[in-house]
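Report on the structure given below.
In this view, the complex is presented without one of its protein chains, the others remaining in place.
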Amino acid sequence: MNNLKQIFLRGIFQDNPVLILMIGLCSVLAVSVTTINAIGMTAAYSFVLIGSELTISAIRNFIPKTLRIPIFIIVIGAFTTIIQLLVKAYSPSLDKSLGIFIPLIVVNCIIIGRVEAFSSKNNLIASLADSLGMSVGYGLVIVSIAFIRELLGSGTIFGIPVYPPFIKPMLIFVLPPGAFFIIGIEIAILNAINKKLSRNKGQ
Amino acid sequence: MELLQQIFTILINSIFAQNFVFIRFLALCSFVGMTTSMENSIGMGSAVTFVTVMASVISYALYYFILVRFGLEYLQTITFILTIAVFVQLVELYLKKAIPTLYRAMGIYLPLIATNCMILAVTLLNITEHYSLTMAIVFSLGASIGYTLALILLAGIRSKMRFNTIPKFLQGYPIIFITASFIAIAFLGLQGIAR
Amino acid sequence: MKSSTKEIVVLGITLGLVSMIAALGLSITYSVTKPVIAMQAKKALENAQKEIFPDALEFVRQEDMIGKTNGSTIIKDFYIANSSENTRIGYLVSATTPGYGGIIYFIIGVTMDGRLKSVKVSEHTETPGLGANITSKGFLGQFVNKKLSDEFVVKKDVKAITAATISSKAITKGIKALIDLSQNSEAGDTK
Partner (left out) sequence: MSPIITTVLWSSVVLLIIGILFGVMLGYFSKVLAVQEDPRIVSIAELLPGANCGACGFTGCTNLAENIVQGKAPIDRCKQLDSKSAIEISSILGIEIDSSNFTKKVAIVRCQGSVDNATQQVIVKDVPTCKLAVTLKMYAKTCLHSCIGYGDCANVCPYNAITIGSKGLPVVDSMLCTGCGLCVSTCPRKVIELIPYGKQVLALCNNQNKGKEVKDACKVGCIACMLCVKKCPKNAIRMENNLPVIDRKLCDVCGICVEACPMKTIRFIHEA
């Protein structure tokens, strides 16, 4: 059982998809303008990731070798379009703010990476643990970046202005350069934490 | 004249003003990975250019001749990404046979091209922006040239970065992102030129 | 050759089957969500229309106006607003015009007495914090009840947003183009 817990935790710390494996950055930087968008994106993203990992680890023995990538993509594409339709139907505001980035979940490198590296080789429960870990890892990063960008860039938390009137928020953080900058700093921090974490293990 | 002017605006728009990497945040996975060396970037850039243009043509045809006729527009995401993936796999097979040297230089990144966010984004934007076929091709050309330009820019800087001292905690990926953010500031300035 | 053709057929069928199953799942969700999406779109449209013409009862769509362009402003939708006694109280035009960062979608409401009822920007990709202020009440407010015959030129009869002149000019030019378009079509109309 602790092996599952280990897989789950690895998804958040050692193998954090965004900050350590450096994949799936497209959606993280683009959507993290407001925290609400980030939360919405994480929800949509985890739905697709969990769904695809489970389906593929269920049918992993029937996939012929040459058709590996096309079948992965069909499964992920199906889940992405399902979530896209659901979001368009039941939360139009989220759909408007996320725009093109929901269909782009299908090419999110994390999902393809995890499916190919993990769930096509492990059983269902392990894939579930891994996908949960990855979604939480992804969610933590995107929400934290979005929170910082929103606070520094547009001076609001969840849309509520918190800045006293005479301070103008630093606009650069809402624009693309700010996003690159913050994710760079966040990776540096996580590297430091991981180094400290492994050194404590040595004590 | 009107056509030329439109082509020019789209080209400038997709290369500079709306650069796919620095403004629209697309294709960052290969962007970070491939810019270790200049040849890798150029090799990757040319492969992506070829695949994007071909993918736009195929997806354009597929969308208007099949999906629209049967009223299945909602299938566009899955069909587009399927065509791209199969097309990249064919390119991979062809490269392995005809040009093994290029294949060995880019082996790991070929499957990644299939999942390259930019190619799907280009095909989807071709539809949402209602581009005609020629405009779609011009747009995909512009987008991939913009992508290659971004790759070359970062590869150049990264090859120079090896010679100066970088604070310990910034080494590795953090410094790449901070450099990218400075280049993005430059691209931000270009945003207003083409309208 | 025989065994390899069998292999190819097997590959074809597996990929075909998988995509069909995916299609089944998709189409079911699609058919379930399709009415909901349509309803959402209609509701959004009605809200927008009600906001501009609260007293109008009925909106008649003018198909022939859709797609007309003036410069780079393109009409997306055109409705005639009729009040209770079926008299026309104005018309509602939604259109797109290129802005600083990309396309701006906006809607204008024009009353029969030749005045701008209101202007609303529904979607845009202007630079957040600068160009994005074109959606603010302060900027759009100045267009309310403006006479159609005004010049609609920034710095003359329209106050621009500081540090976002290009966006302000873009939206003003868009409104002007739309008014001219609907004016001459108005003249050509039955009235």
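As written, the chains take the letters A, B and C, and residue 1 is the first residue of each chain.
One rule holds for everything that comes next: a residue touches a chain if its C-beta (ideal position, glycine included) is under 8 Å from a C-beta of that chain, and two chains touch if they have at least 3 such contacts.
For clarity, every value in this text was computed on a predicted model and none was experimentally measured.
Engineer: Counting the whole assembly, list the visible chains that the omitted chain makes contact with.
Structural biologist: A, B, C
Engineer: Check each of C:15, C:65, C:95 or C:178 against the chain that is not shown and name the one that touches it.
Structural biologist: Touching the chain that is not displayed is residue C:15.
Engineer: For the full complex, which residue in B:18, B:56 or B:89 touches the chain that was left out?
Structural biologist: Missing-chain contact among the listed residues: B:89.
Engineer: Based on the whole complex, identify which of A:11, A:40 or A:70 touches the chain you can't see.
Structural biologist: A:70
Engineer: Which residue, B:75, B:122, B:150 or B:183, contacts the hidden chain when the whole complex is considered?
Structural biologist: B:75
Engineer: Among C:4, C:86 or C:162, which residue is in touch with the absent chain?
Structural biologist: Hidden-chain contact among the options goes to C:4.
Engineer: Considering the whole complex, not just the chains shown, which residues of chain A touch the missing one?
Structural biologist: Touching the missing chain: residues 66-67, 70, 74, 198-199, 201-203.
Engineer: Touching the absent chain: which residues on chain B qualify?
Structural biologist: 66-67, 70-72, 75, 78-79, 82-83, 86, 89-90, 93-94, 96-97, 100
Engineer: State which residues belonging to chain C touch the missing partner chain.
Structural biologist: Looking at chain C, the ones touching the missing chain are residues 4, 7-20, 22-24, 26-28, 30-31, 34.
Going forward, only the chains that are shown with their structure count from here on.
Engineer: What graph shape do the protein chains here make by touch: line, ring, star, complete or other?
Structural biologist: Graph shape here is complete: every pair of chains touches.
Engineer: Mind naming the chain pair that shares the most C-beta pairs in contact?
Structural biologist: More C-beta pairs are in contact between A-B than between any other chains.
Engineer: Roughly how far is chain A from chain B, centre to centre by C-alpha average, rounded to an integer in Å?
Structural biologist: 21
Engineer: Approximately how many whole Å separate the CA-defined centres of chain B and chain C?
Structural biologist: 30
Engineer: Return the residues of chain C touching two or more other chains; collapse runs of consecutive numbers into ranges.
Structural biologist: In chain C, 19, 22, 26, 30, 127 touch at least two other chains.
Engineer: Listing for chain A: what residues touch at least two other chains?
Structural biologist: Touching at least two other chains: 66, 70, 74, 77-78, 81, 85, 175.
Engineer: Quick one: in the complex, what on chain A touches chain B?
Structural biologist: 22-26, 29-30, 66, 69-70, 73-74, 77-78, 80-81, 84-85, 100, 103-104, 106-109, 112, 116, 172, 175-181, 183-185, 187-188, 191-192
Engineer: Show me the residue ranges of chain B that touch chain C in the complex, using the header's touch definition.
Structural biologist: Interface residues on chain B, with respect to chain C: 18, 74-75, 78, 82, 191-192, 195.
Engineer: Quick one: which bits of chain A touch chain C in the complex? Just the residue numbers, please.
Structural biologist: Result: residues 33, 62-64, 66-67, 70-71, 74-75, 77-78, 81-82, 85-86, 88-90, 92, 96, 153-154, 169, 171, 174-175 of chain A touch chain C.
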